[in-house]
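Below you'll find the structure I mean.
The complex appears here without one of its protein chains, the remainder shown in place.
Labels run A and B following the written order; every chain starts at residue 1.
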Amino acid sequence: MDVLAFLVIVAVIVAIATVLSAPLRNRKVDARDARGDRLDELEARKQAKYGEIRDAEMDFKTGKLSQADHTLLDRQLRAEAMEILRAIDREG
Amino acid sequence: MQPARKRKIRLVVALSAAVLLAIALVYTSINASSESVSPSQLATAKAGVSYQLTGKVQDGSVHATSDGVNFRVRDRNGTASVPVTYTGTVPDPFKVGREVIVTVRKEGSTFVGERDSLVTKCPSKFTEDATQNQKS
Partner (left out) sequence: MAIVGRALLILALVVAVYGIFASIFGARRNRPDWVVSGRRAVYTVAALATAAFAILEVAFLTSDFSYATVASHSSTTTPLFYRAAAAWSSQEGSLMLWLWLLSMWSSLVLFLTRKQLRIVAPYATAVLLGFAAFFGSLLVFFNTPFGVLSQPPAEGVGLNPLLRHPSMMIHPPMLYSGYTLFAVPFAFAIGALITRQVGAADWIRSTRRFALGAWFFLGIGILLGARWSYTELGWGGYWAWDPVENASLLPWLTGTAFIHSIMIQEKRGMLKIWNVSLVLATGILAILGTFLVRSGILDSIHAFGGSTLGVPFVTLIAVMIAGSIGLVVWRREALRSENRLDSLLSREAVFLANNLVLVAMAFVVFWGTFWPLIAEALTGDRRSLAAPWFDRYTVPLALVLVLLSGIGPVIAWRKATASNARRNFLAPAALAIVLGLGLAAAGVASRPLALIMFVVGAFVIVSVGQEFWRGIAVRRALTGEWPPAALVSLVARNRRRYGGYLVHVGMALLFIGVAASTAFNDRHEVSLSAGQSAKVGDYSFKYLRATSSISKSKDGSLEKITLGSVMSVSRGRKVVATLRPTRGYYPTDDPTLGPVSRYFDGNATSEVGLKAGLRRDLWAAMTPDLDALQPQIDRGDQVFGATAGKLTPMVEAQLLGVALRGLAAGYLKNPPPATFLLITSPLVTWIWLGAIVVFLGGLIAMWPGDRDAVRRRVKARYAARVAQDLGRVPRGAQTVAATGSVAPDAGS
């Protein structure tokens, strides 16, 4: 039993070492650059802004905003969204 | 600079509300809390003041009454003990030797427990002797 336990433990250690060192031995990991991160961030901002536009529309349709207020807000939000799209194009 | 002033006012209002809450908390907690004591500290108890008594139920001291229980509480590590007359719900785990918390008031030579204030500590799963266990 003790020998068996010992063998099991050794096997586990070998497995761990293999798993942890694999990325170091084989350096073909997905090397993303800083640009990719900025794009991710801009994408997240874009989604958040689109969410805001949809929310504003929902708020309008469910009677929380007057037509005038909604038009104003929508225009402003869309301008902000376009700003983000421009930034994405600059990166892309 | 209208918006800036407005913001400042809002901040002041919020802060003063927080300060008021804090003062109220301190004030009421001093007044509403009862002193936690062990039986030996009750030797100097004043009549009419309520104390939160903690200790263990003394062996052979428990007598059920029609609407509660009479027992003695002793120091956790010691022999000093005081008699308690308690009316109200007796909790499930109440037993000789268990730790209890009960709010009491001195009346004559005995201590009268406040109704439904008796708490028996569930024997912990996390105590060292590990012979008994309790929920988290």
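Just so we're on the same page, a residue touches a chain if its C-beta (ideal position, glycine included) is under 8 Å from a C-beta of that chain, and two chains touch if they have at least 3 such contacts.
Everything numeric here is computed off the predicted structure, so don't read it as measured data.
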Missing-chain contact among B:Ser29, B:Thr44 or B:Ser109 belongs to B:Ser29
Across the whole complex, the chain not displayed is touched by chain A residues 2, 5, 8-9, 12-13, 16, 19-24, 27, 29-32, 36-37, 40-41, 43-45, 47-48, 51-52, 55-56, 58-66, 69, 73
With the missing chain put back, which residues of chain B would touch it? List them for me. 3, 7, 14, 18, 21, 24-25, 28-30, 32-37, 52, 54, 64, 66-67, 88-93, 95, 99, 101, 103, 117, 119-136
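Here, only the chains that are shown with their structure count from here on.
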As a quick test, compute the distance in whole Å between the mean CA positions of chain A and chain B. 50
